[in-house]
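A short worksheet on the structure shown next.
Of the protein chains in this complex, one is absent; all others appear in place.
Labels run A and B following the written order; every chain starts at residue 1.
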Amino acid sequence: VFTSYDPRRWAPHLDVCAYDSYPQYHARPGDWRTAVEVSFHCDLYRALLGGRPFLLMETTPSSTNWMPVGKLKRPGIHRLTALQHIAHGAESVLYFQWRASRGATEKFHGAVVSHSDRADTRVFREVADLGRLLERLEPLVGTRVDARVAVVYDKETHWAIDAAAGPRRDGRDYLPTCCRHYAAFWRRAIPVDVVHADADLGRYRLVVAPMLYLLRPGVAERLEAFVRAGGTFVTTYWSGIADEHDLCFRGGFPGPLRPLLGLWAEELDVLYDDESVPVAPAAGNTLGLAGPYRAGVFCDLVHAESACVEATYAGEFYAGRPALTVNRCGQGEAWYIAFREADGFLDDFYRALAARLDLRPALAAELPEGVTVQVRTDGVQSYLFALNFTAAPVSLPLGDQVLCALEDGRDLRGTLELGPFGSAVCRLGSASPL
Amino acid sequence: VFTSYDPRRWAPHLDVCAYDSYPQYHARPGDWRTAVEVSFHCDLYRALLGGRPFLLMETTPSSTNWMPVGKLKRPGIHRLTALQHIAHGAESVLYFQWRASRGATEKFHGAVVSHSDRADTRVFREVADLGRLLERLEPLVGTRVDARVAVVYDKETHWAIDAAAGPRRDGRDYLPTCCRHYAAFWRRAIPVDVVHADADLGRYRLVVAPMLYLLRPGVAERLEAFVRAGGTFVTTYWSGIADEHDLCFRGGFPGPLRPLLGLWAEELDVLYDDESVPVAPAAGNTLGLAGPYRAGVFCDLVHAESACVEATYAGEFYAGRPALTVNRCGQGEAWYIAFREADGFLDDFYRALAARLDLRPALAAELPEGVTVQVRTDGVQSYLFALNFTAAPVSLPLGDQVLCALEDGRDLRGTLELGPFGSAVCRLGSASPL
Partner (left out) sequence: VFTSYDPRRWAPHLDVCAYDSYPQYHARPGDWRTAVEVSFHCDLYRALLGGRPFLLMETTPSSTNWMPVGKLKRPGIHRLTALQHIAHGAESVLYFQWRASRGATEKFHGAVVSHSDRADTRVFREVADLGRLLERLEPLVGTRVDARVAVVYDKETHWAIDAAAGPRRDGRDYLPTCCRHYAAFWRRAIPVDVVHADADLGRYRLVVAPMLYLLRPGVAERLEAFVRAGGTFVTTYWSGIADEHDLCFRGGFPGPLRPLLGLWAEELDVLYDDESVPVAPAAGNTLGLAGPYRAGVFCDLVHAESACVEATYAGEFYAGRPALTVNRCGQGEAWYIAFREADGFLDDFYRALAARLDLRPALAAELPEGVTVQVRTDGVQSYLFALNFTAAPVSLPLGDQVLCALEDGRDLRGTLELGPFGSAVCRLGSASPL
């Protein structure tokens, strides 16, 4: 993602969003984490123009020359990632480059036609196969993604967090943290819009805004109105710190969010990478969290005011201080996660919250790690994308659901099988009635 | 410590020394090693103006924003380090910053009054508590530190060592080496002055000058006069190499120190970080050193001339060559440590030497690692500072000594108890006679 401009400012002047996508597959720390980042950016560029489909402008069918290690894309990955973009709203798969350039910087960048000029290469055949599949996806043109969850990623907050001198020099990780919250929905097939902090929140049931450091005028008010009307809001440590001029709020953090969250954040501790602090869920907590968990990097030391304490630190000089709180406000509730997770807290938290808010997944099944299902719909007909970002085959249980595979028109019942790096596009419902 | 100016040159023109102190506590490799460096610098700035008290000009009551990881100061650390500076001669505890700045680079630097504007914060209360204690320390104003040991840290030697091309690119570590020698006294509560190479040595019984690479005219002569008059001198490898123009001495290292040390240093070997060479104390050596020890990084290959060999290398092609020598000269003696210690040599060496020279500690007890005791006196009345730089409570045996705690006026007998990062200031002798 480019960090040097704010898409929020450009969006009103744009007719169409186009995106160059060069994820680094077959690298560390695992392909599916890379895939989460790709999905995150797709959901950002789609939501930017109100859900309008976007263009995948540049992609490579093979290696990317400027990467530290430009591995060949393994068989299946090219198709898988092309379908992933379409799943999130793309309506094109365009390449850089058609024919490999003979000289200069990009001569070892992947191309549809290699220096060999031959059409019997592995890469050319994979592109041609994908082209045939894309012809079968004609019915999807104009379909949309219908999300009830928004994750806030705000460019001005990103800039302000990166520009801050302290409290830690490295590892502030605003974007990776947003992706980490986002991943909890990705892995359970729940559609998400990625929005900026001024976005219209009317359509959402849940808004997640990690590290909402900077608050422009009106943002806190809109979030409070969203919650009063029945919405659920989740934010974290290092939120409500500075105004639009990056001047700290006086009178106690999280500044204008303090009434909504019902707490005062007195001090922010930071840890070395190899340190962590235990976190213990409160007995009888709202979400039934069992824990224990571990906090790392950031530990906010807060005083609950109107908020209920759902978990506490169980170590350091702040043992017993709140680590997770919820504040009821109007018809909704506002959660505060005071720490950065060092293990599986976020996944447990969002699993329970999704159940509490009845957020429906695209496919009602426990998905293996590294697999997601995304969905596009025209309001009547829905299309599932099953995407396996692991090198092992997987089998997804369909329950009573019948799907029709668009590639060959066959009905799928019982299970959906995906090979290594496998992918499928299916219409919900049997082929027969059509 | 700032390395870009030579305080020796400024000192004659100064009325008072002021010092900004931002040690990095709660980091690696352990708080007490950080504390040794702080003490070292205090002893330098105090000795610079002949023992006159100095000002602690800037300190933070909480985090330091520009550190890699700006951890909150744990409870107790703020008081502990304030008292540490006073123990070594400071007569002020001043803060940067009183009120947290709202914007710009230092907005996340610790402050007495936080962005919250509140007086019920942990930090504000700790500052207020310390203020109350400082009022009780009124009797210490004008008292001094009375040291019989000098550690030489010479700025021009520092510059010359850093500027040298060879024999190793990294790890020459002049300042850390001086601190490491200094630490042997810190941990056994023996007061030290940190002086430059031209300082008046008349008041000392022991002068330690590690890596005294550069010798200005007169330095060797003054050191020899000091030893002839009964003083003890200790120096190491890479001493007596260059004159004040950084031109190497001809005729054999350590140049003008050669008669005093009674040896010729022919070659200086350097090792990789993971290499070391065994060192074996000689049978019946003066200090009763048992060993074996290990040398690392620097191994000087010397020929003893008039010096006695107290230990030898026990490996490499220089096995059997002197590693530690002592040369009698007039009423005193001059020691040469030919190698950099890779394990506990220095501690054993100085323990034995302190006993041989009858150097009295501030408190006659074996202190736990990470604890020091420092002392200020007006010549009649003495004041002990007991400082625990560990996160564990410690108990210091007092023997027959009775102390009066200045904080509450109570007498202490038997033991002195310090909590985690605990600190105490005591007058020697019972409260009753006053």
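Here is the rule we use: a contact is a pair of C-beta atoms (placed from the backbone, for glycine too) under 8 Å apart; a residue touches a chain by one contact, two chains touch by 3 or more.
Computed from a prediction, not measured in an experiment: that's the story for all the values here.
Remark: the omitted chain is touched by one listed residue; of A:Val16, A:Leu72, A:Ala319 or A:Ala392 this is A:Leu72.
Among B:Ile77, B:Val151, B:Leu271 or B:Ala334, only B:Leu271 touches the chain left out of the display. Of the candidate positions B:Pro75, B:Gly252 or B:Pro278, contact with the unshown chain belongs to B:Gly252. Annotation for subunit A: contacts to the undisplayed chain at residues 27-28, 62-72, 74-75, 100, 102-103, 105-109, 114-118, 121-123.
Summarising the interface, subunit B meets the missing chain with residues 164-170, 245-253, 264, 266-272, 301, 317.
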